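Heads up, one of the protein chains got dropped from this complex, but the rest are sitting where they should.
Order as written gives the chain letters A and B; numbering starts at 1 within each chain.
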Amino acid sequence: MGGSPGGPIDKSPHEVEDWERLADAINSALGARGLQSTDEHRRAIESLQNYRDLSYYERWVAATEKLLVQKGVLTDDEISDRAAEIERRWGGT
Amino acid sequence: MSEHHTHEQTTRSPYAARIRAIEALLLEKGVLTEPEVQDSISYMEARSPANGAKLVARAWVDDEFKELLLSDGKAAAAQLGMDPEHPAEFVVVENTPKVHNLIVCTLCSCYPRAILGRPPDWYKSFEYRSRAVREPRAVMREFGYEPPEGVEVVVHDSTADVRYMVLPMRPPDTEDLGEEELARLVTRDSLVGASVPRASATTP
Partner (left out) sequence: MGRDLSYGPGDRVRVLPAEKPGHVRTPGYLKGKSGWIEAVIGRFPNPEDLAYGLAGRPERNLYKVGFRQADLWDDYEGPAEDILYADVYEHWLEPGEGGTA
């Protein structure tokens, strides 16, 4: 990354969304509990196939998910099922 | 799609539901508790560049404090009631008439979050991370700053356990300003070194 060519820097601020705050918080809380380390999380981010297609916090969530599944704390299915339920609820019908 | 959807909802990331799902599951399974999650949210909300501005303003008016800030950043922060819990080292580097410092984390987005809170989006961007090490002067120009003739530019890539913050130079003609007024001149971007503090209270 360092030294590669790059375009102009976008200095526009973006309001942190609640889900992004939550991503930060879950990450720290898991770290404080010793369930994942900063370095594991970084490594998980780097290993994402679609790294360049995701936003900063999307990468964070994807990495946290990857680690939780790898460590057997949660399963991919549980997360997907619950996420779908939540989306349905937000859909508002 | 129902017409009741707001623009925000139609562009919401799919990861928003995923992190809420993860939170719900972790709480249900007792892996984390509600208070822990809340405390974690509060921790980050309590931190902002205002903390950095306070450290800088104090260093500008108090030479002993400045020495402490430059030799033991965490102790200096603790002295002003900040709580830099995180075990990483916190190092403050000084801008002088000969040296201007710029901080970057090319590998991820290391930043002194325990003091300053979340880094600006631009700091985390691929563009900043790739260019700051190779063309720091061009990057600073994009922030409207050009170091004077003869000033050396020093880039710090925080590749390991140290988190860096810049102690900018005190703007000229500010002798009669109090600490709080001085702190208001210190911008978030000047603490990274992308630019310098405002010259006066009326400068944008």
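One rule holds for everything that comes next: a contact is a pair of C-beta atoms (placed from the backbone, for glycine too) under 8 Å apart; a residue touches a chain by one contact, two chains touch by 3 or more.
These numbers come from a predicted model, not from an experiment.
A.B. asks: Tell me which of B:45, B:83, B:142 or B:157 is the one touching the absent chain.
C.D. replies: Counting the whole complex, the residue in contact with the absent chain is B:157.
A.B. asks: Hey, which subunit B residues sit against the chain that's not shown?
C.D. replies: 89, 106-107, 133-138, 152-162
A.B. asks: Using the document's contact rule, name the residues of subunit A that touch the chain not shown here.
C.D. replies: So the residues of subunit A touching the unseen chain are 1-3, 37-40, 42-43, 46.
Going forward, only the chains that are shown with their structure count from here on.
A.B. asks: With chain centres defined as C-alpha means, what is the inter-centre distance between subunit A and subunit B in Å?
C.D. replies: Computed from C-alpha means, the inter-chain centre distance equals 21 Å.
A.B. asks: Mind listing the subunit A positions that touch subunit B in their complex?
C.D. replies: It comes out as residues 1-14, 16-17, 19, 21-26, 28-30, 32-33, 35, 42, 45, 52, 54-58, 61-62, 64-65, 68, 73-74, 78-87, 90-93.
A.B. asks: State the interface residues of subunit B toward subunit A in the complex, per the touch definition above.
C.D. replies: Where subunit B meets subunit A, its residues are 2, 4-5, 9, 12-26, 29, 31-32, 36-37, 39-41, 43-45, 104, 106-109, 118, 120-122, 124-131, 133-134, 139, 142-143, 157.
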